[in-house]
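Below is one structure, written out as structure tokens, with a few remarks after it.
One protein chain omitted, others in place.
And then subunit A:
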Amino acid sequence: MVEPAYTVTSDSETTGEEKSTTFPEIAIGIDIGTSQCSVAVWNGSQVELLKNTRNQKIMKSYVTFKDNIPSGGVSSQLSHEDEMFSGAAIFNMKRLIGRVDTDPVVHACKNLPFLVQTLDIGVRPLIAPLVNNMWRSTTPEEVLAIFLVELRAMAEAQLKRRIRNVVLTVPVSFSRFQLTRIERACAMAGLHVLRLMPEPTAVALLYGQQQQQTSHENMGSGSEKIALIFNMGAGYCDVAVTATAGGVSQIKALAGSTIGGEDLLQNMMQHLLPDSQNLFKNHGIKEIKQMGLLRIATQDAIHRLSSQSCTQVDVDLGDGLKICKVVDREVFEQVNRKVFEKCESLIIQCLQDAKLEVEDLDDVIIVGGCSYIPRVKNLVNNICKGKKIYEGMNPLEAAVCGAAVEGAVASGINDPFGNLDLLTIQATPLAIGIRADGNNFVPVIPRDTTMPARKELVFTTVHDNQTEALILVYEGEGKKAEENHLLGYFKIMGIPAAPKGVPEINVCMDIDAANVLRVLAIVLMPGSREPAIPVMEVRMPTVDDDHGWCAQALNRTYGASLDLLTLRKKA
């Protein structure tokens, strides 16, 4: 027998292998939250959440580096809650992964007990836990991988089979670069990512399944149902609008931002101890301990405020520093006014993008850890004009259940009762485009474009006899190029000499079935139908961890010499 030829896989970290090659195994669903995580699997007839040895379905997302052997929140039990805040534990990985040290989100993480060191030049921050009085560097990917290994071991022990394929939920606002870092962490943990789903779209899939089951029971025709999904956890807030009928869920619009319970907590800590940021800046052992105590006290107070209107914070931070304050909901809501306003604007934006009015909504779904906060419920309720909140879902389990359903669907599993005859038609959460017209971001694939997608735009040169052009690919919503995430770059060379505005540079973006983004550049000269030079095809992202720095360097080196202009019609 002839051996099949060995084929080299692509060098890109986002591997090009077909993400739904048929494995007999059912992929598990994982929801790695900023503060909590869970695993679920389709057990043949329904979704089942997996439990750890301590019988927990929801586990804390952290890894402690005590005694040289890292252990995560899946297997280990902290002797005291403040151990998590001793500096030895890394948490909030999801807020740090794939971000450069100029990112304000990274700067907010400097208030955490472990070390987050920034040089503020656009490189990856240094992250280190305190191990035996030593700061030992690690990376968010590594921490996440350690954690995923524990989750994997837990799932393997329970399901008594090897686990390789996973469906993970991710925030809507994650850039494609951040997604590659999640894939990297999974690869480090020996896991193959079958699909990365924006969290509210996993909830949308679950909703679609529930609607289909209901319509089966009622023998109904299954009319279209439109739902708004609001998801707010510790690290991120996401909104989606989905239209579902007959098991097909179409994501009409997505919106997301890096705001969540962590911001509520930090704003509250700031309120209780106005000088806290300065106090904790140097990360001395004593200060770390104080910070931990304050964090725990504040967290408890916020939890109490979900069920009572007023509570007292009484904590002795040592060193003569005592905090004794009464806080009520009003104070909490005032301190976090901006966070809640942002939530409101995300919902409004999402409805606008979906071209829908509140009256068009059949259901309003609120999920995530922050869904227990009265103000959060209220703000959704107010915008949705008092529409009843959907009750068929557990707010903490909806995303992971959706991921598990997707895991079964994507693994090609059939259900005799038709419970897996489901499809989610995804949309792009962020616009993808290039830098052109000066320093502007010109989207080629707009936000909320149905995927897979292929779109193109024509650009031209800005200088006479310009023979080269720099294509800088960004993802995001900012008007200026640098307000967005840089995904990659390449140069077009050998443009035939011509007056400015004459060469046509067609930039085409293609997102395929495996969510791989390719950017093509085709140079055409007037009067010819054939490309003037070979077409460039570049897979994105091409950037590494230092992309912030890299974007600045590109700008400094090339300035406006290789600029492009969106082609306008000549009058």
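We adopt the following convention: a contact is a pair of C-beta atoms (placed from the backbone, for glycine too) under 8 Å apart; a residue touches a chain by one contact, two chains touch by 3 or more; residues count from 1.
Simple rule for what comes next: contacts and distances are computed from a predicted model.
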Fill in the blank from the handout: According to its UniProt record, the missing chain among "J domain-containing protein", "Monothiol glutaredoxin-5, mitochondrial", "Trafficking protein particle complex subunit 2-like" or "Thioredoxin domain-containing protein" is "J domain-containing protein"
Completion exercise
Given A:Leu126, A:Ile296 or A:Val458, the residue that touches the chain left out of view is A:Val458
Completion exercise
The one residue from A:Gly318, A:Gly412, A:Gly494 or A:Gly559 touching the chain left out of view is A:Gly412
Practice task
Would you write out the residues of subunit A that touch the absent chain, in ascending order?
Solution key: 18, 20-22, 224, 245-248, 250, 409-410, 412, 421, 423-425, 450, 452-454, 456-458, 504, 506, 508, 510, 512-514, 522, 524, 528-531, 535, 566-569, 571
